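One protein chain is absent from this view; the other protein chains keep their places.
Our next item is subunit A:
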Amino acid sequence: MAELSIENIAKRFGETEVLKGISIDISDGEFVSLVGPSGCGKSTLLRIIAGLEEQSSGDIRISGQSVAGQRAADRNLSMVFQSYALYPHLSVGENIAVPLKMRRMTGLQRLPLLGNIMPGAREARGTIEQDVSHAAQILEIGHLLDRKPGQLSGGQRQRVALGRALVRNPAAFLLDEPLSNLDAKLRVQTRAEIAQLHRQLDATFIYVTHDQVEAMTMSDRIAVMMGGRILQCAAPDVVYEDPDRIEVAEFIGSPKINILPVEVSGEGRLSLLDQPLNLAVPGANRGVASLGLRPEALRLSGEGAPIHGHVVHSENLGSELYVQVEVTGLEEQVTLRTMPDRRSALTLGTPVALDFDAAKALVFDADGARLRKLRNLSATTSEVA
């Protein structure tokens, strides 16, 4: 168990700069997810932490100790790979035992046949066997120990890979998209199990995924990576409700956040499609900006609503209904979340008027940075009235 601190890590492959100064502190027992689109450098960062790749600059500390120049094996970190990377020629039990054998037994003791007569080999094998069966018990794979990886299902292989990682009580677990080869149902199930495992082991987890749902459901904190930088690192609800940048808002949340182009006029008042909104950003520069509205921030409304359009598509998830609305004057459609009982009233082509909850509105400037100082004009006017 240990805390990790990643200080200004940069990585270049030849000319291309993949990581551009990543810093993040991870405390003991924390579950941190690295999310981001494909190719943003998540795996590279994880491999640098693991010691499988060398950073171009920056430092990594585990429990306060710099691990610069240390081999992967000496960092006492465990990694679970996307492809599981089990040794195909070894049984499940032997696979899980490998990290222990490599650490606890001498080269002579590991020799086939001859190793058995080396002093201490028997005891070492005994304790390793115990640890393996303990790990197998945690993951409920005790009955699979004699099989070869080729004879296992994807989910079972995944557990074996986890078993191999946890058997040696590492300082931290590094997981690189461990669920991406599983089918949807198994993924949801394993997701819960990994979260539970984290609580049970109380270990530090760094979890790489490009699936924001996984990140949202499992983590203590989410680090959203894009283009080799961490854009925001915060608790899931904070990242969702209070994103720092438009990219973060767009990446996190499903269905995606609606981004509407707005104008900032004098005194910072926003207007959408030349219609002034009851929302102002005091002190903002005049010009274009973006208004981000989550599907649940939108609501059906009547006359005088700022957004008008008609229904082009709807998706009923049972507990909620997502309606796609084509807004007159906008290229992008907006998504609205509502109750499924409104379904009959929202058939295709129905004209709708949409209003939004100003408290949930997210405004970003032209560069995508969040503008936090909002003033709700409707509230103030109604107060005045």
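Rule of thumb we're sticking to: a contact is a pair of C-beta atoms (placed from the backbone, for glycine too) under 8 Å apart; a residue touches a chain by one contact, two chains touch by 3 or more; residues count from 1.
Definition applied: contacts and distances are computed from a predicted model.
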Its UniProt record identifies the chain omitted here, from "Carbon monoxide dehydrogenase", "Carbohydrate ABC transporter permease", "2Fe-2S ferredoxin" or "histidine kinase", as "Carbohydrate ABC transporter permease"
Of A:Leu19, A:Val35 or A:Leu77, the residue touching the omitted chain is A:Leu77
In the whole complex, of A:Leu19, A:Ala50 or A:Val323, the residue touching the missing chain would be A:Ala50
Only one of A:Gly41, A:Pro99, A:Gly253 or A:Gly309 touches the unshown chain, namely A:Pro99
Omitted-chain footprint on subunit A covers residues 47, 50, 52, 71-73, 77-79, 81-90, 98-99, 102-103, 164
